[in-house]
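Quick one: the structure is below, questions incoming.
Only a part of the assembly is drawn; its chains keep their places, and the rest are absent.
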């Protein structure tokens, strides 16, 4: 840690150019104004980007295209990679004007621009999805994990009612370092995959289904009650969150 | 249909030994007093036993041992087979005094006595259970289905997190005519079995689990949202009900 | 089962044109790549159609008309019968261009084309519905069951608050081999029908109602708690699922 | 309305024996201390007993036998009829010491003593119950309604899965002026009875059932969604409340 002002102050005290009473007052002011995390790392946001391997992410929901574009420009200007989630083509048009090299991912409803601030993960992040309707959430996870520096593989349409498709992918499952499993309806896929492999599984319930699926609650409860070990769960439709955790694990 | 009193009455009218006004009055009384189903079948309870292949069943919950024993004796005296569900050893002692040949099934918490009023089913009723904790509910299904005249097989401890055990029983699954699938926690087993076979599956969620299993709600929702076809669901822990449906199907 | 490549391989070994080591390696590759169900039946999809009496079904929800039409064409081309559920007239127009003989069922929101791949069921599948608002779900069941080769009868508008209509249909109820019962609001119809007949009843709660019907939860709970035996339940509004189960039973 | 003190006061003012300022002060005090209902009726509690046809009722839950006995004695001493609900034999022993003629109703878990303060209702209050397990709640309704001066009839064990028993009681149903219908599980009985008669039906869901009955919620929802007109609902297991409403209606 390098805190020049503090050393300056101490040296002024040492040289007699600053009185101890005034020095104490200044130190107290400094401490009062100091955000806690600054005690450990010089500038918080920059430090987070360095340590997390990824800067702040823009949640598109509830923001105007102009707002998304402005924040996006600010992030990219600092040399950071850009990720906008839950966005649309309108917002992308606005971002494009500010960040010409940004890419829009239709399925994932995401905007990205990868810059040189991302470190590479150690293994493969596999994103498995039960049905075709789970694809948007799975794609959000794929786009997020890729942008965060991970080698990502897709394994889609492997619902538990057609086991042979899943079982024939056994090699791909065991080759992954961490698996994001996306499923709606009864949410059984993480349990079945959890019984086949021994890597951490991040389960993402989706709001796919109708009636007693209750917008993803059935899948969420199924995953929380998984009889397989190694399964932890994120919020309904939270492909981004799952990929972030997978990336954290893959960068360990 | 054979309704002697009605023919008698009509013949008395025909023979002039009964006036039409009096005959009409008696007919009206008969109709008013008549339980509806009696219009089609002579004595309802007897008829139900004949058609359903099984007489009235005693739910042990909330009944004293003496009450259970009294009803049991009444059923057995009529030559009907006996089934008491959700009962215990105390009630069995009381039943034993009245029905010496009755049997107590510890795991299933049931009392039975099979008599000659039961017709045989056509195929095998397979009762599959995910975990050891699901066994009491599964056993209730087994005991019920056997008493109702079905050939029953058990397939226990085949939870989806250990797929190989389930897959190695593929022949037994496909050999069944109807399958009762008992599972708690995430309730995924019916979906997986439903993808392997093409016979009707009666899914029984159990209250096994803790926390977000909510006493079986997670399993119930999982089963209602099954992505496999052929899966219908009964109430939580209702092994008896599932076996009754399976027996109905197996007797078709 | 007929596995020519396997026999070929064995004969090559027998004829000495293939070494055992190489033969073992090829067998292992074959086993690894083999989807599980292929171990028992040559080509899975074809086999499923043969055994289930019905090929894959297209869920219209969330698919574009073009996607629906493409999948429909692919299914029909293989000689399979076509069923698209939860679809609309726009999708039908697209399907029509590819599959000119397809039919649109307005009430059932379904597209069908029956081909020669369907075996006939053994008895009558009766579809009973409580109110006029339950009709779309009931029609989905009717269309599905008919396409799957069953003789289907409708018994609509027999809500429990007007018992006489239901009771006057007693003969039709007892003539059925399996009954699909569709009801919203309090969902009491399966219990009443279950007390009148002794065939399997597949209960379908509908999202009909308002306020404390909670989108079908009241009906679902009512059916799960049915005091009549023989009643199993599928998801809210799942007329297709109920008909599939009824067809399975009717083909036993 | 007859308020002597007010007239006295006014006459004293008129006669000059009371100054207007002092009279105003006394009036204001009177108004401030006055409970609102006293403006219309001299003594509230007495008036309530007269108009409701019944005095305060003791809820046994959470009260010690001594407390129950003390309140019971106080009520009986004023010449009022006594009703203690949700009580037990221990409390009855304590009450018996104070109120020797009190009666304990085992099934209804109630203590009663009828005195001469009760007016008679106009017709029959019928209490119908679906199953034997609903009996305690039904008995609470019966005991309450009888004590409140109503002619009460019981119609038990008429669950909807055995319609003939209910239909054979058609005359008794139509003879009632108001019907209390007690049912657990799917709570369908009020709908069926509501379709047979045209008198007000007070539906009481019971906590009878297991699993997805959720302690009476399934029955409660079923009743709130009744497709029959004329059905209103009280809280789960609230036989007392239903009888109170039935008595109010029967005394109109």
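Think of it as A, B, C and D in the order they're written, each chain with its own count starting at 1.
Here is the rule we go by: a residue touches a chain if its C-beta (ideal position, glycine included) is under 8 Å from a C-beta of that chain, and two chains touch if they have at least 3 such contacts.
Given the structure is predicted, the values throughout are model-derived calculations rather than measurements.
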With 4 of the identical chains shown in place, the whole complex in this structure file contains a total number of copies equal to 8
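Keep this in mind: only the chains that are shown with their structure count from here on.
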Note, CA centroid farthest from chain A's centroid sits on chain D
Dist(centroid_CA(chain C), centroid_CA(chain D)) in Å evaluates to 51
Chain B to chain D, mean C-alpha position gap in Å, rounds to 40
By the touch definition above, chain B meets two or more other chains at residues 36-37, 167, 196, 217, 220, 224-225, 229, 235
Among line, ring, star, complete and other, the chain contact graph is other
Chains touch one another in the pairs A-B, A-C, B-C, B-D, C-D
Touching chain C in the complex, chain A uses residues 132-133, 163-165, 167-168, 170-171, 210-213
Chain A partner, complex, touching residues on chain B are 130-131, 159-163, 167, 185-188, 191-192, 194-196, 209, 211-214, 217-219, 221-229
Given the complex, residues on chain B that touch chain C span 36-37, 40, 48, 51-52, 122, 167, 170, 174, 177-178, 196, 198-200, 202, 220, 224-225, 229-235, 241-242, 244-245, 248-249, 252
